[in-house]
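I have placed the structure first, in the form of structure tokens, so that the comments after it can refer back to it.
The other protein chains are all here in position, but one chain of the complex has been omitted.
What follows is chain A.
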Amino acid sequence: ETMAQIAVPLLLVLLVGFFCQDAAAFRCCRRYSKREVSFTHIRGYAIQTIKRNCNIDAVIFYTSSGRCVCADPSQAWVIRILKCI
């Protein structure tokens, strides 16, 4: 009886997990873009550091087409754009 008391909630948890498939994978920049992005296309930015779940430092530019572009924060053009914003 005690077995059933513990096993049933466990099964329920597993079943609920089954129906709520909204997995969160780690989305990170793993490399930097080679080409520069022109300032006119940029609509925003985000900063990725190794202090969190990602393992390289990067600047992510949001572009007018709705894409994210990974940029090397040590490069001159990236620093220039960040200053402008």
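Brief remarks on what is shown
What we mean here is this: a residue touches a chain if its C-beta (ideal position, glycine included) is under 8 Å from a C-beta of that chain, and two chains touch if they have at least 3 such contacts; residues count from 1.
Keep in mind that, in the parts below, contacts and distances are computed from a predicted model.
The listed options are "Geranylgeranyl transferase type-2 subunit beta", "G-protein coupled receptors family 1 profile domain-containing protein", "Cytosolic iron-sulfur assembly component 2B" or "Vacuolar fusion protein MON1 homolog", and the UniProt record of the chain not shown names that protein "G-protein coupled receptors family 1 profile domain-containing protein". In the full complex, chain A contacts the hidden chain through residues 3, 6-7, 10-11, 13-14, 16-18, 20-35, 37, 41, 43-53, 55-56, 60, 62-70, 85.
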